[in-house]
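Here is the structure we will look at.
With one protein chain withheld, the remaining protein chains of the complex are depicted in position.
Take a look at chain A:
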Amino acid sequence: LKPRGRSGSIVKVEQIGDRLEEVLDRSAYVNINADWVNAKGAWLIHVVLICVGKLIIDTIPGMTQQVSWTLVNLIYLALTYLMFHWVTGIPFENDLHGGAYDDLTLWEQIDDGAQYTPAKKWLLGVPIALFLASTHYTNYNPWLFAVNISALVFVLIPKLPQLHRRRVRFIHDYASGVATPVTP
């Protein structure tokens, strides 16, 4: 007679922990997948891509300024969220680290997990500056304003240091939710 398993909560925040072997495998080589945010031109490229994107979107016939700025905002937020906070693991030089980064997003890999580094400050400032510029240059109707600001807040949440190495899970069944089962 097996006891009934614990029912999962609707929303659960769980911490990604570290085993000694993972720390060792991470510190063996430099992680080029996370170091590029400190390289030359990595900051300016955000501005360049946003301007280019705005220009391209403006060429679509029948585009109003409100919709154009909203689109630029939303596409930038979506792509940066996907890149920094959704995908985990590393695409390049995977063999050097042997899967030690498989549970970490790019944001958590930057600067070995230090908070408030220059790169992170820049990456947090750019969406805010983009939003403020967009509200300055157009007059949003209330709906678009709401959409924009909620998207911005949604993307700012995982950048907070309180959410470092924490995952918010919705309606998960299993008791131990970490992706790879760990041995004690």
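Note that contacts are C-beta pairs under 8 Å (C-beta built on N, C-alpha and C of every residue); 3 or more make two chains touch, one makes a residue touch a chain; residues count from 1.
Just so we're on the same page, contacts and distances are computed from a predicted model.
**Q** Absent chain per UniProt: "Alkyl transferase", "UDP-arabinopyranose mutase", "Checkpoint protein" or "serine C-palmitoyltransferase"?
**A** "serine C-palmitoyltransferase"
**Q** Of the listed residues A:50, A:72 or A:100, which contacts the missing chain in the full complex?
**A** If we include the chain that is not displayed, A:100 is the one touching it.
**Q** Which is it among A:42, A:57 or A:124 that touches the chain not included here?
**A** A:124
**Q** Which residue among A:43, A:81 or A:145 touches the omitted chain?
**A** Candidates A:43, A:81 or A:145; residue touching the omitted chain: A:145.
**Q** By the contact definition given up top, give the residues of chain A that touch the hidden chain.
**A** On the side of chain A, residues 18, 21, 23, 25, 98-100, 102, 111-117, 121, 124-125, 128-129, 131-132, 135-136, 139, 145, 149, 152, 161, 164, 173-174, 179-184 touch the unshown chain.
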